[in-house]
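Down below is the structure, laid out as C-alpha cells.
Only one protein chain is missing; all other protein chains are in place.
Chains here go by letter, A, B and C, matching the order in which they are written, and residues are numbered from 1 within each.
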C-alpha cells in the first residue's frame, strides 16, 4: 500500500464531489492509467467523473504526464479535463 | 510640354539639393521611367541622385507606381529610395 | 544574462501599460514589444460572466515553463505573462502576454507561441454563467487550439 495526495479540478472535481483527498493505493496501481482504473471502482461518482478515461489529463507534482507514467514517489497527483484558459 | 510637381525624399532629396520643384516636361516623357531618364539630363546632382535608377521608387498622387506607369494627369510625382520606416 | 521571465496568476485586474513599462524601462536595446490581451466576450449578450478555476502552483509553473521555452526558441529579450482567475465579466481582461526582442518577428512569434501553449497546457478551466440564469457549462477544449499548438512542432 502507498499513500497518495490527489487533487481534482473543473468537472472532474464537481463529479467526484471533492477537490482533494488522500488515498491508500493497492500494490497493483503502478501508472496513472492504473490509478484511473482503481478510482472507478470506488463509486458511481468516480465512474461518472472518469467515464471517458482518455480525455482525463493528469499531472504529477505539478507537471503534465501521460497515462503510462509511473506514480511511484508522487507527492501530488492531479486529475482534470482538457484545459480552457487563455 | 506639360507641367508637373515633383517631390523628393531622403537621399534623393539630399542629392538633388531640393525637396520639391515644378518642371516643364518635353512631349516624349510619358512614363515614370521616361521622367527619370529626362531628369538625369538636367545636371550632375540629378545624375548622382538617380544613378541607380532601378532602386528609385515613385508615387503618383501619393500612391506607389511602377516605372512603366504613365504620368499623364499627375498632380504630384514623388521620387524616393526604398522605405525604412517601422 | 538570462532573459527575464515574469509570470503572475492573480484574481485582480492587471495594467497593460505598467507591464510594458516594467519590461522596457531603463533599457534602450529592445527593438520590438508585442503584447497579447485576451478579453472576456459577451457572446452576443448571452454570457453573464466566466468563472476561471486554476491549479494554484502548477498554473504559475506551467506558464513559466512555456515562457522560458519561448525565450530560448525565439531569442527573446524578455517575456511576461499575467493570467487572472475567479469571476470575470464581459469586457474584462483575462490574460496578458508580453514579449520583447531586437527584431519584430521574434516578438510576434514568441507571443503567439506562448498563447498557443498557454491555451492547451496551462491548468485553467472556464465555466460559463449564462445571462438567462441557467446553470453554466464548462467550456469545452477546442480542436483548433490543439491544431494551433501543433504548428510549432519541429
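To be clear about the criterion, contacts are C-beta pairs under 8 Å (C-beta built on N, C-alpha and C of every residue); 3 or more make two chains touch, one makes a residue touch a chain.
These numbers were taken from a predicted model, which means no experiment stands behind them.
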Checklist entry - The chain left out here touches which displayed chains? => result B, C
Next on the checklist: With the missing chain put back, one of C:40, C:58 or C:122 would touch it. Which one?
Outcome noted: C:40
Checklist entry - Please identify, in ascending order, the residues of chain C that touch the omitted chain? => result 15-17, 20, 24, 27-42, 44, 90-91, 102, 104-105, 107-108, 111-112, 115, 148
Item to check | For chain B, the residues touching the chain missing from this view | outcome: 7, 9-11, 59, 62-64, 78, 80-86
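Rule of thumb we're sticking to: only the chains that are shown with their structure count from here on.
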Checklist outcome for this item: Per mean C-alpha coordinates, the chain lying farthest from chain C is B
Item to check | Centroid spacing, where centroids are CA-atom means, of chain A and chain C in whole angstrom | outcome: 26
Checklist entry - So what's the Cα centroid distance for chain A and chain B, whole Å? => result 72
Item to check | Centroid spacing, where centroids are CA-atom means, of chain B and chain C in whole angstrom | outcome: 48
